[in-house]
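What follows is a single structure, and I will ask about it in a moment.
A single protein chain has been removed from this complex, and every other one stays in its place.
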Amino acid sequence: MMDLAASLLSPEFFAAILRVSTPIILVAMGVLISERAGVVNIGAEGMMLSGAFCGVVFSAYTGSATVGLIAAIVAGMVGGLFMSFAVHVLRANLFLSGIALNLAASAGTILALFSLTGEKGISGTLDSEVLPSVHIPWVQDLPVLGTILSGHHILTYVAFLSVPAVAIFMMRTPTGLRMRAVGENPEAAKATGLSVIRLQLQAFLLCGVFAGAGGAFLSMGYVSWFSQNMTAGRGFIALAAEVMGAGGAYGTLAASLLLGSVDVLAIALAGEGLPSELLQAAPYVVTVLALALYGLRQAKQKTIGTVH
Amino acid sequence: MIRSAFASTAITVGFCLFVLLVVLVPVALLYPEPGEVLSRFLLGPFEKTRYMGNIVELATPSMLTALAVVLMFRCGAFNLGVEGSFFLGGLTTAAMVLWMPLPPLVGIPLALLAGAIVGSLVCGIPGIVKATTGASELVSSLMLNYAAVFIGLFVLNYYLRDPTAAMLSSDRFPAEYRFESLIPRTRIHIGSIVAVVACIIGAIYLNRTSQGLEVRISGTGNDFSRHLGLNSVALNIRIQVIGGMIAAFAGGIEMLGLYSRFTWQNTTGNGWTGVIVAIIARDNPILIIPAALFIGYLQVGGDLVSRAFGVPTEIVSLIQALVMICVTSVAIFQHPALRKFVQGNRGEAAQ
Partner (left out) sequence: MQMTGDETAPQKALVEFREIGKTYPNGTVALRNVSFQVIEGDILAVCGENGAGKSTLMKILAGIEQPTQGTIHYEGRQKRIADPNVAGDMGIGMVHQHFSLIRSLSVAENLALGQEPRRGLLIDRRAAADRVRELAQKFSLDVDPETKVGSLSVAAQQKVEILKALSRNTRLLILDEPSAVLTPQETQELFEQLRSLRARGVTIIFISHKLHEVRALANRITVIRSGEVVEDGVLSEMSDAAISKLVMGVDVTRASRNQRDLSAATPVVVVKKATVATGDSDRRIDAIDLTIRAGEILGIAGVDGSGQEGVVDLLCGNVQPDEGDISLLGRPMALATTLDWRRAGMAHLPGDRFQIGGAPHMSLVDNVMAGSHRDKQFTRGPFLRVDAMVARTNELIKTFNVRCLGPREPLNSLSGGNAQKLVAAREFSSNPKFLIVNQPTRGIDVAAAAMIHGELLRLSQNGTAILLVTSDLDELLQLSDRVAVMFDGRIAVVLENDGLTPERLGPYMLGLEKAS
């Protein structure tokens, strides 16, 4: 048990939290933008999966990790186009369109993987690239902090930098303001001359950018291959993180880190001989508990906040 | 009203066929004999009694999961926990059969009941959490689907595992617990009859009972039921628990009907299929029966071309995803020209 305590306090443990939280943060930022624009995107999971797949395939065929990343982002944006087409043109139900996108992405990636490699499970035969890690000068030489902060995958830094960027984008730029207006009261926004559909399309596309990048992190960093349904509900966890963050970028970051640390803790405890299946279930159970606690707090605040 | 329901059904059928061809024809063209691929997919399922039996076997669990989804959706709960309920229901039923050596006449109902109760948690907990804390049942049910699988695998690995088997699976069920085939050369079992009857009972419940009316009122939003003084919170929880029980019961039936041991390593997809069937059925319990058979037909067709030509079965999932969007599309279903075309002049006269 002493070993466990030591490993939980080690710099490597904190570094692992940053690593594991990266995809959740990225996707949660995308979900945040779409949610504030009034289109909760259940399809983020599918966008992420397509991103993971296209990153591997395009980097394998071009030999360039950058092309892979771009392809992943484009794949996410295609998912955004799909959502917008379903919701705005066909006027299908938002949630069901998201579920359909997830279903299509799951089947589509397997189908494409099979037609490219003859395998359905894993992209082992594809010689794909990974995105680089970054060692920060000066910081990497610091004791403890160096291990925690330096040497991460480039998208980990991108994820953390994207949080203030998204905060500024939503709160301070014209487009962010318009998206919030559309999300809060589409009728009023329309009467003001804003194009609800265009803004929501943009939100879907931005969500796709983040979800695609999140997917690329999984298949081009976290591991170096694609396997079927490898996102394992991270898109949904990001959805939960956004709810817990109450639609704010920094709150969402905090929630993502919390859910990420549960994951890392589960991995650490599995090393101690606890049943790995139960530990794998833990992050999902914790997410439900966190959502419930958050809901309770909201309800309470509403009561307290309204007393004379 | 009746005429507009007819129009919706007609448009649904039309679009199912349309999407089917839109996906299938290009895929078929990739193969040397596209005509063969198409006819194998579309006509193959009717060639043999066994294939038609397969359609019914596949439709059986999704009829029940779809019924669960319809009940929850009609009550206004956007709960997607059927997938996890189905898995846990199957697992618990398997465990009961292995652990409780009772005579089948007692043991089978008891095992199914236990499965239904345990499995209902996946749908029921999000319902309770929603009622007590306000957290969205959609997100928590999605989370619990994953948790259900891992907890189930834990039970399988530590308590049910057959150490002599090559793969992770339970011991064999005693033969007398397994459902017998009702029709020779198929594996159609008593569960299919149960599923059809359940859908009919579901329709009667929703449309012809006082509580069913309350469910439908609840489903239109809380304001109206609150105005009437109905306790829609309690009703909502109850329906989500019942929905979970039906889905879990389906898992148990599937287990005893088609398996000789528990072998699931992941969710089976029957829950998601249930969602799709429910949507194609437009939340109408009676229409679940043809909708489930249609999806079963697609799956058998996909399976046949997969075995004959190596076409991956995932194209069926693609077809399902597209059907789902088309069927919920307001733009399609309220298109005046389309409705007029389907309803014809008689439709106008009736109005």
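Order of writing sets the labels: A and B. Residues in every chain begin at 1.
Following the convention adopted for this analysis, contacts are C-beta pairs under 8 Å (C-beta built on N, C-alpha and C of every residue); 3 or more make two chains touch, one makes a residue touch a chain.
Given the structure is predicted, the values throughout are model-derived calculations rather than measurements.
Across the entire complex, the residue among B:Leu43, B:Val197 or B:Leu228 in touch with the chain not shown is B:Leu228. Looking at B:Ile217, B:Leu235, B:Ala248 or B:Val275, the residue that reaches the missing chain in the full complex is B:Ile217. Of the listed positions A:Leu90, A:Ile122, A:Ile154 or A:Leu177, the one in contact with the omitted chain in the full complex is A:Leu177.
Listed by residue number, the positions of subunit A touching the unshown chain are 168, 172-174, 177-178, 180-181, 184-185, 187-195, 303, 306-308. Contact between subunit B and the unshown chain involves residues 1-2, 204, 208-214, 216-217, 220-221, 223-224, 226-231, 334, 336, 351.
Definition applied: only the chains that are shown with their structure count from here on.
The centroid of the Cα atoms in subunit A and the matching centroid in subunit B are 29 Å apart. Here subunit B touches subunit A in the complex through residues 78, 80, 125-126, 129, 132-136, 138-140, 142-147, 149-151, 153-154, 157-158, 272, 275, 279, 312, 314-318, 320-322, 324-326, 328-332, going by the rule given at the top. Residues of subunit A touching subunit B in their complex: 42, 86, 89-93, 95-97, 99-101, 103-104, 106-108, 110-111, 114-115, 120, 232-233, 236-237, 239-240, 243, 275, 277-278, 280-281, 284-285, 287-288, 291-296, 298-299.
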